[in-house]
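Only one protein chain is missing from this complex, and each of the others stays in its spot.
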Amino acid sequence: MDLATIEKVVAFIGALIVFSFALVGLKGEWPKSGLDDNVTKVLLGLMAFGCVLVVLACFGVLPHGGGA
Amino acid sequence: MAQRVVKPKTNLGPGFWPVTAFIAVLSAVMVYLIESMPLPIGLIQAGAPADSIDALFRFLGAVAAVIFNIVVIYTVYFGIVFARPKGAPANTIGVQIHDAPVLEFWWTAIPTILVVILSIYSVKIWADLQNSQGDVLTIEAIGYQYGFQFRYPKLDKPIDEMHLQLNVPTTIHVTSRDVIHGFWIPELRMKADMVPGLINTIRVTPTVPGTYHIICSEFCGVAHSTMRHDVVIESQQNFAKWFARQGGSSGGGGGGTIPIAQGKVDLGQKLFGQKCSACHSVGPFDQKQVGPGLGKIFNDPAHPKLVNNDPVTPQNVAKIIQTGYQGDMGVMPSAQVNQLSNPDIANLVAYLASLSKK
Amino acid sequence: MATVAPGVPTGPYHAVLDHIHPEPTSFIRKYIFSIDAKVIGIQYMITGAIFFVIAGMLAEIIRTQLLSPHGAIISAATYNSVYSMHGSAMVWFVVIPLLTGAFGNFVMPMQIGARDVAFPWLNLVAFWIFPVAGVILFSSFLIGAPDAGWTEYPPISLQGPPGTNLWCVAVFLIGISSTMTGINFLVTMYKMRAPGMTFTRMPLFVWAQFATTPLLFIATTALGAALAALFIERVFGVPFYDPKRGGSPVLWQHMFWFYSHPAVYIMIIPGFGIISEVLPTFARKPIFGYKMIAFSSVAISLLSFSVWAHHMFTSGMVPWLQLPFMIITMVIAIPTGVKIFSWMATLWGGSINWKTPALYAAGFLITFTYGGLTGFFLAAVPLDYHEHGTYFVVAHFHYVLYGGSIMSMFAGIYYWWPKMTGRMYNEKLGQLQFWVTFIAFNATFTPMHWLGLLGMPRRVATYDPQFQFWNQFATYSSYVMALATVLFFYILFDSFRNGKKAGPNPWGARTLEWMVSSPPPYYNFKKIPAVLAAPYDFGNPLPYLGLDAAPGATEATPTSVSHPVPTY
Partner (left out) sequence: MAVSVASHGHDAPHDDHGGHDDIIYNETRDMRLMGFVLFLVSDVVLFSSYIFAYIYLRNSIQPNWPPIVNGHQLPRLDTAFAAFNSVVLFGSGVTMHYALENWKHANKGRFNLFMFFTILLGLGFLGGQAYEYAHAQIGGWSGNIFGASFFTLTGMHGGHVAVGVGFLIALWIQAQRGVYTQSKFFGLTAGTLYWHFVDVIWVVLFFLFYLW
C-alpha cells in the first residue's frame, strides 16, 4: 500500500467528515440574513463542493476527465 | 421624487424653428459634401479594401456631422437666447421643468436605431473583409527591429523588397521575429499587428500602380519612427520580371542543401520541444493543435501524402519545414521565421522518423 | 418624539457621526496627516496639480520635438521615455486621483450630508500612497524611464530600461490607492447618506462617484495582477508574456485593457457628475432628466467591463470575437448621448448665468461630443484597421481626456473654489482663460485627426516631412494652451491675494455643500440635516431640515411663465 493510496484514503475519509460538517454549518447559517451570513452561506457551500472534488480525485474520476 | 412636469406656456424660445431649419439645411449640405468627397482627402485608394472602408468612413462621417451640428448649434443658441438678461436679479430662475418623457424616449430611441444601423453596416463590411478573396498570391511578411522581410512562394529565401501584382487578390500573413510591430499600408487602409509567435492575416487587392509605404504602427523600439518600407504595386509583366530577378538572385544557393543523413534524434527532440510542440503534438495526425500531430508522419496509412500532397520522403518533410506551409491546413512559418538552420531541419526530420518507428 | 413634518425622512441615519469630535490643533494632524476628507481632497488637488504641471511640461517637450520632421530637440530614446511618462503621469497621477480623490473627497461627503467618509484612516493612507508613488514614477528618469508608451506592451517592455520596474511599482501602488478610495467611497455613499437622502435624491455628482467606485475596486485589481506579472517577468524571468518562452504578448493586452478601458470611464464619469452640478446651478433650473442621467452613468459603468478588446482589433484575436466588442462599444454611445441631450435640455429655458464654470461646462459639451463621435470611428472594426495606432487615436483620446476630463475639472475647480477657499476668483480672467484654452485646445488636437488618417503613426520621434505644417500648427497652439494653464494658476494665486469673500453660497446652488460656511467647518454639519427632495428645484424653499442656517433659501418669483413646483 503505497503513499499515494494512503493519502487518498485519508483524504477520502477527511472529505466525508468535512463535507458533512460543512453541510451542518450551512444548515445552521441558512435562516440568518446578515451580509456576513449570506457570504458565509456561499463560501461554506463552495467548500462543500471542494470536498466533492476531493472525493472525485480520490477515485481518480477527475484528472483524466479533462486535460492531458 | 414625485415631480409634476410643468409644461412651459412659452413657445420653445425666440427663433427656435429658424435655428432648427438652419441645422437641417447645414446638415444636408455637409452630408452631401462628405458623401461626394473622396475622404480622407489626399490619401489615394490603392485598391481593395480601401474603397469599402472609405465608404464606411464617409457614412459614419455624415452621421457624426449631423449629430455634431445638432449639439453645437443648439448649445450655442440656447446659451445666447437663454442667457440671463443684463440687470436681471441674481436669483432669477429658469423654467422649472424636470423632464419630458416623450422627448427623452425619442432621443434614446433614435440613437439606438442609429447604432443598430451603423453596427449592421460595419458588420457587413467587416464580413466582406473576412471573406474577401485572397490566396491567389500569398506573401509572408516578417517584421524585425527595424525592418521588414518578405517571403514569396517559390523563393527559398526571404527578400527585402515587397512587390504586389495589380488586380491580384493577395493574402499577406504577418508575423514578427522579435517584438510587436505593425504592418500598415495607409493607401490600402489595412493594418495588422506583427506579433511574435502569432500569425495575423490581411487580404488586399491592389488596383492602382505605384510605390507606397509600409509603416510600423506599433511602438517597437528606438528606431520605431524610421521603420518604414516601400511597397511597389505594379503590372503583371513588371511583377514577373522583378520576381524572376529575385528568383535568379536567390536561385544558386537555394538555402543550401540539408544534410538529412547527419540528423541527430536527440537534438531533433530538443528542437521539437522549442520550435514545434506549440503547434504540433507527437500524437497521431488527428491530434490537431494548430497543425496536425506528427507522431506517425512517416508511416500513416491514413495519410500517405504530406499536407502539400508531396509523397512522404525525408526530403519532402525537410522541404516543408524549410519553406513553411500555407493552405487549407492553415499556416506554418518557414524555417527562416522559426530560425532553423539546415542541420536543425535534418535533426527534426531524424526525430520525426524516430517517432514513426515506435 | 414630537410632531414631525409630513414626509419627514426615514433613511440611513448615523448616530456615530452625531457627536462632534474636537478638531485637531497640531499643524501636522490638521494639514499633513489629517483624516478630514476635505483636507485630504485639497491635498489630492495640490499633489495632482503638481504632477499635472510636470506631465504638461513633458507634453510640451513632445510637441517641441515634433516641430521638425527630423526631431527638433531630443534623441528618439529620450523622446520615447518622455511620451511614456507623459501618458502614465496624466492618466494615473493626474486625472484619476483628481476626479476621484480630490473632488470625491472634498465634495461627496458634504453632498450626502455626512461629516466624513466611512474610513477616514484608510482615506489618509490612500492619499499618502499617491505622492509616494508619484515620486517613484518620476525618479525612474534617473535610471532610464520606461519607453514603451503608457501601455508598455511586452515583449518590447521586457527589454525596456530599468526604470520600467519603477514604473510597475508606482502604478501598482497608485492602483492600491484607487482600490482603497473606491471601497471607501462606496461604503460612504451606501451607508452614510443623511436621513431622507434616498438614491433618487442624491446629487448627480454623488451618482457619478457611485457609478465610478466599482470600476475603481474591481478593474484596478486586474491591472495590479498584470503589472505584478510584468514585474516578476522582468526581474525574475518568470515567463508570462515572452513568446520565446511560451508566454503570450496578447495576454498582457487582455489583462491591461480589462483595467484600462474601465479606467477611461473612471476618468470621465465623475466629470459627467461635475457638469451635471454646474449646469443646473448656472441655468437656474432643475437638471433635465435626472433619472436618465443618473442611471446612464451606472449603465456606462457596467458596460465598460465588456468592451476592453476594442483596443486590440489588430492584435490578432479570434476574428468573430471582434463583433461583440464592436457592438457593445457602440451601444455605450446611447447612454452617453442621453446625457449630452439632457444637458442641452438643461440649458434650454434657463436663465443662464455665464460664469466661468458654466462656460467650461458648455465647452465640455462640445469637445466631449466631438471626442465621442471620433470614438465611434474607432469602434467600427473596419475603420479601426486603418486608424489603429495612428495620430487619429491620439486626437480622439485627447478630445475625451482633455476636452472631457480636464475641462470638467476646470469647471469643477472654478465652481468649488469659493467653497474650498472662501474667496472668489477673478471672473474676467477666468472667462479669458476659458476662451484661450478652448480655442487653443481645438487648434492643437483637431489637425491630429487628419494627420493620423493620412498616415502618421503614433509614438514617433520623427515623421514624414509632408506632415510638418500641421504638426507645427499643433505645437504652436499647444504653447498657447500652456500659457492658458499658467494664467489659470495665476488666477488661483490672485484669488488668495485679493479675491473678495465668497460667503457660503456665491452661486445660489442648492446642494448640501453650499449650506455650510466657506470654507466648511471641520465637521461640515453641526446637525446632520434631513433631506426632503432632490436638490435641483430652484425657486422652492430648500428641501433640508435641521440646518442651523440655510443661506439662499428665499428666491425671487420666477420671471418665466412656469411656477414653482412644491416637492413636499
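By written order: A, B and C. Residues from 1 in each chain.
Here is the rule we use: a contact is a pair of C-beta atoms (placed from the backbone, for glycine too) under 8 Å apart; a residue touches a chain by one contact, two chains touch by 3 or more.
Just so it is clear, the model here is predicted, and its values are computed rather than measured.
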Contact set of the excluded chain (shown chains only): A, B, C
Candidates C:217, C:295, C:354 or C:522 - the one touching the absent chain: C:217
Contact partner of the left-out chain, one of C:195, C:289, C:363 or C:452: C:195
Option touching the unshown chain, where C:76, C:95, C:330 or C:545 are the choices: C:545
Where the missing chain touches subunit C, by residue: 1-5, 8, 10, 13-16, 18, 118-119, 122, 179, 182-184, 186-187, 190-192, 195, 217-222, 224-226, 229, 232, 236-240, 245-248, 251, 254-255, 258, 527-528, 530, 545-547
On subunit A, residues whose C-beta touches the chain left out of the figure: 3-5, 7-8, 10-11, 14-15, 17-18, 21-22, 25, 28, 34-36, 39-40, 43-44, 46-47, 49-51, 53-54, 56-58, 62-63, 65-68
Touch residues of subunit B, complete complex, unshown partner: 266, 269-274, 277-278, 281-282, 287, 289
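The rule is simple: only the chains that are shown with their structure count from here on.
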Whole-Å separation of chain centres (CA-atom averages), subunit A against subunit C: 46
Centre-to-centre distance between subunit B and subunit A (centres being mean Cα positions), rounded to whole Å: 48
Multi-partner residues of subunit A (each touching 2 or more other chains): none
Interfacial residue positions of subunit B with respect to subunit C in the complex: 1, 3-4, 6, 8-10, 12-13, 40-43, 49, 52-53, 56-57, 60-61, 64, 67-68, 71-72, 74-75, 78-79, 82-84, 88-100, 103-104, 107-108, 111-112, 115, 118-119, 122-123, 125-126, 129-130, 178-180, 182, 184, 186, 189-193, 195-200, 202, 213, 215-226, 278
Parts of subunit C lying in touch with subunit B, wherever the complex brings them together: 71, 76-77, 80, 147-149, 153, 155-156, 159, 200-201, 243-244, 246, 248-250, 283-286, 288-292, 314-316, 319, 322-323, 326-327, 330-331, 333-334, 337-338, 340-342, 344-345, 347-354, 362, 365-366, 369-370, 373-374, 376-377, 380-383, 385-386, 388-390, 450, 453-455, 457-463, 508, 533-534, 536-539, 552, 555-556, 558-565, 567
